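Only a single protein chain was left out; the remaining protein chains are all shown in position.
By letter and in written order, the chains are A, B and C; residue numbering begins at 1 in each of them.
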Amino acid sequence: MIDKIVQSMADAMAGIKDGSVVLLGGFGSVGQPNALIDGLIEHGAKDLTVACNNAGAGHVGLARLMELGRVRKIVCSFPRSSDPVVFETLYRAGKIELEIVPQGTLAERMRAAGAGVPAFFTATGVGTKMAVGKEHREIDGRTYILEQALHGDIGLVEAWEADRWGNLTYKQAGRNFNPICAMASALTIVQSQHIRDLGQIDPDHVVTPGIFVDRVLHVPYGDPSGF
Amino acid sequence: MIDKIVQSMADAMAGIKDGSVVLLGGFGSVGQPNALIDGLIEHGAKDLTVACNNAGAGHVGLARLMELGRVRKIVCSFPRSSDPVVFETLYRAGKIELEIVPQGTLAERMRAAGAGVPAFFTATGVGTKMAVGKEHREIDGRTYILEQALHGDIGLVEAWEADRWGNLTYKQAGRNFNPICAMASALTIVQSQHIRDLGQIDPDHVVTPGIFVDRVLHVPYGDPSGF
Amino acid sequence: MSATELAFKPFSRQQMAQRAASDIPEGWYVNLGIGIPTMISDYVPMDREVIFHSENGVLGMGPAPEKDKIEPWLINAGKQYVTMRAGGSFCHHADSFSMIRGGHLDLCVLGAFQVADNGDIANWATSENDTAPAVGGAMDLAAGAKRLWVLMEHTAKDGSAKLVTKCTYPLTAPGAVKRVYTNLATLDVTDRGFVVLGMAPGLSFDDLQARTEAKLHLPA
Partner (left out) sequence: MSATELAFKPFSRQQMAQRAASDIPEGWYVNLGIGIPTMISDYVPMDREVIFHSENGVLGMGPAPEKDKIEPWLINAGKQYVTMRAGGSFCHHADSFSMIRGGHLDLCVLGAFQVADNGDIANWATSENDTAPAVGGAMDLAAGAKRLWVLMEHTAKDGSAKLVTKCTYPLTAPGAVKRVYTNLATLDVTDRGFVVLGMAPGLSFDDLQARTEAKLHLPA
């Protein structure tokens, strides 16, 4: 019997290596795999590259991971937040590397990694400093730049429902980067609010099919407004 | 009030021009916009390029459109069918042009068109005659070829449910090429088995959001096994 | 210029949003940037159906929720709580930006630091050496939407011009802006440069030109 549901955070984090590229779902405080990020802190992996939309807020979650010196590089679109002190302090001190990527290019680079597309052309960023050093090409009268797939060694995902095959649904704006983090990562680890019996999720309503998921941990934390 | 629902086939087909590129949803007999194809025949547009998975069967639908001499070129992955006589006769007589595209490349070319990606690299077809004349590039030790987006002037789509904003769901394997035809086409015309009131389709279950849809015609034909 | 400054009344932020809102027809798919542009939706009546999109996979947003009706999972790209209209839908980030990059949005309205008379926009960094500039979805939106409008103050806080001949701040996108709504005027970006469509009451064309680095034109 396939059972991707793990019973402990230690099992969820097993085998994560120093130097990993970690893709994080979430946008704002919604759809963030907060428990898994705490698990990653506990696990102790270091020298990480983390890709996600923001660069952490306050002193919890991703900000805490950075504060502990575990993150070598952040790939994100928006390193500002309501309380970006940890990132900004590290960045000014030259203790963390930053790669700024337009949000849509970040999303498409993850999707491309999951879809077996190593590189694609986009108009986003043409004529800006984002285009410096990138291959340019005119196609049908418009100029585009070439962007590369962004693969994760580890994907941390938050879902609303999951079953033992790893099928996932998301709640409202909690979907955001989660499905593409799942498909782009070699080892995809999910925290899910609800665990459903196999077959309870309508096959027409599955958003992330289990083929993109390796481990599921049940983390029923309620609503995200407290984070 | 936005109302994409049209009341007649003539309204659904209005403005389709000779020389259009037409993308067709459907795979096998499932999810085929049969009524819309009949409407296109009735409409009379000619010199069409049609992109879809197959090249028609028997003497109905796409095969009939071809038989009437309206199709200049077929872009498809699998021109064979249980009864491919129309296509094969035209093709041998040099009366129709054929572009064979691997099925996944066909799908991704449509998705790319909808997503604003003019070209992408893929490993599919490398080392085969599909790669002849295409740009090759080695990325991270593997060889890829460059494929171009495939835009439709017209997209013909079959849905299970639709509302007046053009939101769509599909039934089971009826999804297939339909969502990507919708997003890749400048004018997307849908036949839907069911019309729902706005708000009846759960926002988490919409598969094709109305932003990709222009017109919806109610065609409650029952099940596809008769086609 | 203290004399002329007394002689006219700049548009308030509400009026700027209202003017832009009145130019959005029913049926358009529209993304509103963080800040003043977000206010535009307050001035589109519910019976003129305009479908608002947010980068984080939300299509068909309605007004802000009442405090006791907040859905904690329902936020926009500015991380504010929003509501969904009947007919709304959710999608993931790559699908959401497919709508943007694929040219499916009829309109995006952004704030800006500078707009040049060739349509260049600078709205994400105020220095080439910004320590950690935050671009978000601005470049995707500026390059991808069918139309880009800008809603901003006519001049910077220090009085310097924001409507310029050449952006001095890092670009968000070249040649993208089609129209600018400021607290002093509405301007189209055309092949001739900025064309003034309307001005704040009491303001003269010369007054406006004095506050604008780029050359202004009257409609042909």
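FYI, a residue touches a chain if its C-beta (ideal position, glycine included) is under 8 Å from a C-beta of that chain, and two chains touch if they have at least 3 such contacts.
Please read these numbers as outputs of a predicted model, since none were measured by experiment.
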Contact list for the unshown chain, restricted to visible chains: A, B
Option touching the unshown chain, where A:A63, A:C76, A:A115 or A:V216 are the choices: A:A115
Residue among B:G39, B:G125 or B:P209 touching the omitted chain: B:G125
Contacting the left-out chain in the complete assembly, out of B:N34, B:N176 or B:Q191: B:N176
Chain A, residues in touch with the chain not shown (by the definition above): 1-2, 111, 113-117, 163-165, 167, 183, 197-199, 201, 203-204, 206, 209-212
Footprint left on chain B by the chain that the document does not show: 27-31, 55, 77-80, 87-88, 91-92, 98, 100-108, 110-111, 122-130, 170-180, 207, 223-225
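Quick note on the criterion: only the chains that are shown with their structure count from here on.
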Distance between the centres, which are taken as Cα means, of chain C and chain A, whole angstrom: 29
Multi-chain contact sites of chain C, meaning residues that touch two or more partners: 84, 90-91, 94, 97, 100-101, 144
Multi-partner residues of chain A (at least 2 other chains): 108, 122-123, 170-172
